[in-house]
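Removed from the display is one protein chain of the complex; every other protein chain stays in position.
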Amino acid sequence: MPVPAPNLYPPFNTVRLSHVCLNVADLGASRAFYAELLGLQVTDEDDRHICLRGMEERGHHCVILQRSDRPGTVEMLGFKTFDDADLDRAEAYFAAKGRPTGWVQRAYQGRTLRTADNIGIPLEFHHHMDRLEPIHQKYALYRGVRPLRIDHFNCFSPDVDASVAFYSDFGFRVTEYTEDEETGRLWAAWMHRKGGVHDIAFTNGFGPRLHHIAFWVPTPLNIIDLLDLMATTGHLDNIERGPGRHGISNAFFLYVLDPDGHRVELYCSDYQTVDPDLEPIRWDLKDPQRQTLWGAPAPRSWFEHGTQFVGAEPREATLAATPIIAP
Amino acid sequence: MPVPAPNLYPPFNTVRLSHVCLNVADLGASRAFYAELLGLQVTDEDDRHICLRGMEERGHHCVILQRSDRPGTVEMLGFKTFDDADLDRAEAYFAAKGRPTGWVQRAYQGRTLRTADNIGIPLEFHHHMDRLEPIHQKYALYRGVRPLRIDHFNCFSPDVDASVAFYSDFGFRVTEYTEDEETGRLWAAWMHRKGGVHDIAFTNGFGPRLHHIAFWVPTPLNIIDLLDLMATTGHLDNIERGPGRHGISNAFFLYVLDPDGHRVELYCSDYQTVDPDLEPIRWDLKDPQRQTLWGAPAPRSWFEHGTQFVGAEPREATLAATPIIAP
Amino acid sequence: MPVPAPNLYPPFNTVRLSHVCLNVADLGASRAFYAELLGLQVTDEDDRHICLRGMEERGHHCVILQRSDRPGTVEMLGFKTFDDADLDRAEAYFAAKGRPTGWVQRAYQGRTLRTADNIGIPLEFHHHMDRLEPIHQKYALYRGVRPLRIDHFNCFSPDVDASVAFYSDFGFRVTEYTEDEETGRLWAAWMHRKGGVHDIAFTNGFGPRLHHIAFWVPTPLNIIDLLDLMATTGHLDNIERGPGRHGISNAFFLYVLDPDGHRVELYCSDYQTVDPDLEPIRWDLKDPQRQTLWGAPAPRSWFEHGTQFVGAEPREATLAATPIIAP
Partner (left out) sequence: MPVPAPNLYPPFNTVRLSHVCLNVADLGASRAFYAELLGLQVTDEDDRHICLRGMEERGHHCVILQRSDRPGTVEMLGFKTFDDADLDRAEAYFAAKGRPTGWVQRAYQGRTLRTADNIGIPLEFHHHMDRLEPIHQKYALYRGVRPLRIDHFNCFSPDVDASVAFYSDFGFRVTEYTEDEETGRLWAAWMHRKGGVHDIAFTNGFGPRLHHIAFWVPTPLNIIDLLDLMATTGHLDNIERGPGRHGISNAFFLYVLDPDGHRVELYCSDYQTVDPDLEPIRWDLKDPQRQTLWGAPAPRSWFEHGTQFVGAEPREATLAATPIIAP
């Protein structure tokens, strides 16, 4: 089995993914997409940034939209640690691994460690983020797809084996993975900290690049509502793939593209993964039900398009295996 | 506008579509598909036939599966008239139109008129069908997609203008239609008697052939349940198209193929059409949202595959217009 | 059986219920309730009236809110006929029955016949109502419970046997009814024209009074959404009964009260009733599942509260039978 044993006693405690910062060309267009169409709640905005949260989140932001002259790039992926001292432990850990480390100031957050993973994805760890009042029972605020919380990141990696090893070492646990039968190498893997199928996944490809971010929604009907809304408000071309059920994760999904080409997944109904002895589920790269349980392969764009991380030059994947692509 | 004015005072009163008789190779395989997988209820069976009804139907059958050495053909389409005398009026009407007429004996039905429409589709009209006890509140019987009732027939016609004119003359009313912009001719039309979007529809193509029969189900989630069930019980290849929402009819849909290649649609959430002055909705053949509101075009098989009616030789369509087909 | 045989060949053709005119104290409060909370679309408004329609309706109005110094009363119940000549036939019919008749001018309608039924309920029949463009696929307009169309009226009658006989005579057909076992008399009955379980129902009680009007919604989840919204926007006290599934009609339901005390039902998933030989379903007054399939009895207010019709003095019911009431 190509999946490394998880490190159940990691050097520092990462609770969950927290937020992402996306570079965009036009804050107004992005606001319309994320707040009006998807239904995230704006928690702060000025002429440079918009902060958003999901309906059940009490942290200040799960998405930061940043006006940039490099739209369609990604500033960083954010994670929350269990306590403040975990940040120091994380700094020592990444420094020992030869990764760059530094402390940065971020609005609405406590002290924040910036580093980069083994393939160059910029990561920021914090423990404290300003807490806001609960709004999950303010039903008059629900709109769009009724996004409840950020669920996961998915990134292209040029070497998924290496990415999985890197994250396993500080406590991420693989729940499902796709193996290339011929080489025995990983083609993709889903890794979690928070007890769902993933906080972050890696897919073989030209990378590092962000494949997508995902939001958890209540039921498949909310995703159908979003499709109806997008299809009749001029956003037909932003619909990329779905709806469907993934074989991997068993989740019901839809993929859409934001105005700058960042891919967003709407996602629900995966399963609980808190058991430390949960056995990863293996899928064959040639199994079309891996992608969509109902058989429809993903379009070519889904395997090729992603958005680059600032300061991280992508490179070709070392594994040449080809997935099944829709004709 | 290419749609003829409906005949609001028809020569006889057709209440609704009633049932279909499908020729199949293996009654056991067909029973597994219609009764176990889709969830229709068997109301009678012997070594030649299986009769089925939906959960809210009180008539004896909406589908008759008939063992045949010509599997994958269709015996006839059945309709119910308002009263018994309508059958005599129908006979006189079709005879005057030069159509063949004759009285046939059908199990569980009163006297039944057999005729054929202008392109040769065999039709059978009855008023009386044996009535069964209600089972719509026997929830222990619900299975599969929870099919409630037969909803409509859809047929390939080599001349949709002619088919629409033929059915309009005895009271079918067009609710939506697709026009070929260049020629101004009908490419497809949806026609009803019972107050929904259609009892029968015609699509331009090599015909007459049956394109599909459809069953009404409670909600989109039942269709998602069926997809999950089919995908994990060896019926992946029977899934042809969907799920999605039609532009035309606004219904949520899925198309599957039975063991003999008869196409079945699972369908819900169209709208009420009882107003005699309901304006038909026009769609352009080049509008992809016509097929699927969310933009995905139908696969080629969906435009090409159908099942023949016994005794009706299909011919090429007189309109050469090409729809948008998935690559 | 206490249900009269339906008159299948009525003296004039009523297509369906059409609309209601409700007298209200404060148009702003009523607009907030019907348009913002429930989600009906305003089609016209001035300082005396607000007209509303459901999302799939193309007629101009299904509800007229009328500012009045007699708020909490009902101006009339409206019905649509199949053609214009039906109005003349209706006038002759009601006049021959000794009912008052007269022609009235109504905005956005063609000529309109005003009469009153056997217990004094003011009725208005029209054929033509101004037609509006379809909005059922303008998903950005959907709000609240996503009301698609008006579904039915329900009225207290002091003599349900007499009311049923009166409406049967001009073509309404009983689908389900509650019988008082001891007297063999009707306690309630559901009667339709349009092919659903009812256009109008009668319940034994101090009458005539309006018990409720109902709107058809897509799925039970929309009703759950409305409950969440009402419960968290200051409308908790407007929730009267439900959610639940009726034994009678099999529909999923919720009852709420508008600012003037008019009762509104949100309703979905009853069944098709177009067969002229559909057998009415009998329920025993003592069967609690009649009210709610899941067993919960209705509260006392539900049996006692209604809103009066203008000009129709209610009287006590002639049948003293008592339903099961929640303690």
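Think of it as A, B and C in the order they're written, each chain with its own count starting at 1.
Here is the rule we go by: a contact is a pair of C-beta atoms (placed from the backbone, for glycine too) under 8 Å apart; a residue touches a chain by one contact, two chains touch by 3 or more.
None of these values were measured; they are calculated from a predicted model.
Participant: If I consider the whole complex, including the chain that's not displayed, which of A:65, A:148 or A:210 touches that chain?
Facilitator: A:148
Participant: May I ask which residue of A:83, A:181 or A:316 touches the chain that does not appear here?
Facilitator: Touches the omitted chain: A:83.
Participant: Based on the whole complex, identify which of A:47, A:69 or A:277 touches the chain you can't see.
Facilitator: The one listed residue touching the chain not shown is A:277.
Participant: Decide which residue listed in C:221, C:278 or C:317 touches the omitted chain of the complex.
Facilitator: C:221
Participant: In the complete complex, the non-displayed chain touches which residues of subunit A?
Facilitator: 8, 15-16, 56, 58-59, 80, 82-83, 128, 131, 134, 136-137, 148-149, 194-195, 216, 218-220, 247, 250, 269, 271-272, 274-279, 281, 293
Participant: Tell me, which residues in subunit B touch the chain that this view leaves out?
Facilitator: Against the left-out chain, subunit B lists 137-140, 219, 221, 225, 228-229, 231-233.
Participant: Where does subunit C touch the missing chain, residue by residue?
Facilitator: Interface with the chain not displayed, on the subunit C side: 219-221, 224, 227-228, 230-232, 236-237, 239, 243, 245, 252, 289, 293-295, 327.
Here, only the chains that are shown with their structure count from here on.
Participant: What is the distance, in whole Å, between the centres of subunit B and subunit C, each centre taken as the mean of its C-alpha atoms?
Facilitator: Here subunit B and subunit C have centroids separated by 33 Å.
Participant: Using mean CA coordinates as chain centres, what's the subunit A-subunit C distance in Å?
Facilitator: Using C-alpha averages as centres, the distance is 50 Å.
Participant: By residue number and range, which residues of subunit B touch two or more other chains?
Facilitator: Those would be 219, 293.
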